[in-house]
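I have a structure here, written as structure tokens, and I will follow up with some questions on it.
Heads up, one of the protein chains got dropped from this complex, but the rest are sitting where they should.
After this line comes chain A, so read on.
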Amino acid sequence: MTETELKQRLSADVDGVQAPPDMLDRARAGGARRLRRRRFIAAGAIALTTVAVGGVAITAPTLLNHLSEPPAASTPGQGDPYAFLMNGPTRGDLAGDKAYLDQVLAAWRSSHATSINHSRGIFNHLQNDAMVAWAGNTPGGRAAIVVENSDLRNHSDVQLYHEGIAALVGYVGDDKDGKPVVIGDDYPVPGAQQQIGFVVEKNDTKALVVVQLPDQPIGWSKGRTYGADGSVKQTFTPLTFRDRVSVVQLPSGQKLGDLRLNRMPGTAFSYLSIVNGDINAAPPESTGDQRLWGDFAPDADTLWPMTNAGDRLRKAANDVFNDTVGKVSDPNANGVAMSIWTGYGVTASGTSVYLGEQSLDADPTHVYAVLKPKSGKARIVNGGVPDKAAVLPVSIKLPDSQGWAVARKDAQLSYRYDGGAWSAARSNALLVPAGAKAEVRVESGGKTDVVPLQ
């Protein structure tokens, strides 16, 4: 694929797209409305303060609702994954606890203003038929699922399957005081994850609660596993449903950000999510760039020769490393931070070695060595999570007595065996042939350290 061909293809894909002729009018009208709305909301806040003194209960959202168009007449339609929850009585072992169900519904009604979906207007035209679809005891305390129909409309960031009546769902757990509280809510929308699970907690015990999808076997995963061979996988265990819900007690210490849901067998890209788990609990942007070395000057040389031989590897080194590691990595990662730097060199036996790192989502970065022998398949060695503060952050022992691949950015590196003479120094990365009592000398920032290789 050349850049020119891709540019041509992208241009051809949209060459028939034209802006609507009224875009200018809409832009001007919308912009002016935004300016007016700013003043309206500010004025509304003042008015609210004023009328509150007089004992009149009226809120800005109420005023705005009065400006909305009347609800469209419709019935739940295709693409509404939660409509089935409206059918039948409340299920679960707390279905007969009327006091609890009333508390759940009260929590649901009071949660709309603070919902992440509030600004999308999903609560503007509720049909006042809220019901508790399921309520039960779990190892993580009480939990409940509320459904209510609403007349939904398209928004700038929400494109519905169709405007009209659809079922909203709310997930309820107990707060620290034992009172029901809405953990999250969801509504049917194409093009986004379906939030079908939530986690509740009581006395340090957590439970995952998942809504059944009709005819859809669903599995859950505790998180990624990083194999010694460089593979990154998630193993999904099938969930068992009863009363349309599956409850799983989570292992002690389970990180919510590591949890995942997927349709079985769990090999496809997952569009299922947990409202207070998985990527919602640990978004990549929350941790920033996890890479060991991700911040290079624009003109920095990020291709680091590790041996005298191997110049031929230089041009493709970064691609070879990232391609090889990427092929066995988790296909469900939302964000992949690839290695910017790459060490490359050749062992005494002629095996090409590439050194680098990869970080998935909010996981810590991992360093890898990719070995390509003269013949046969490539092999990856997982060097684990590097210690950024270590004198020698990257030190990977290569298999079959091929030595070690080591790296530290902006350092001069040399090696010796059994207290002998030091080799010539090399910048940033180094391939150390196998030998007894091998050590690496690390010179950086005016300081020199010696690190024994294990």
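Just so it is clear, a contact is a pair of C-beta atoms (placed from the backbone, for glycine too) under 8 Å apart; a residue touches a chain by one contact, two chains touch by 3 or more; residues count from 1.
One rule holds in what follows: contacts and distances are computed from a predicted model.
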Per UniProt, and picking from "Glycine cleavage system H protein", "RNA polymerase sigma-70 factor (Sigma-E family)", "2-oxoglutarate synthase subunit alpha" or "Deoxyribose-phosphate aldolase", the hidden chain is "RNA polymerase sigma-70 factor (Sigma-E family)"
Touch with the missing chain holds, among A:Arg28, A:Lys179, A:Lys255 or A:Lys437, for A:Arg28
Contact with the hidden chain, among A:Ala83, A:Val232, A:Leu292 or A:Met338, goes to A:Met338
Of the candidates A:Asp229, A:Asp301 or A:Asp319, the residue in contact with the absent chain is A:Asp319
Full-complex touch with the removed chain, picking from A:Gln103, A:Ser273 or A:Thr351, is A:Ser273
Where chain A meets the chain that is not shown, the residues are 1, 3, 5-7, 9-15, 17-20, 23-24, 26-28, 30-36, 79, 116-117, 154-159, 161, 189-195, 269-271, 273, 278-280, 283, 289, 294-296, 298, 319, 322-323, 326, 334-340
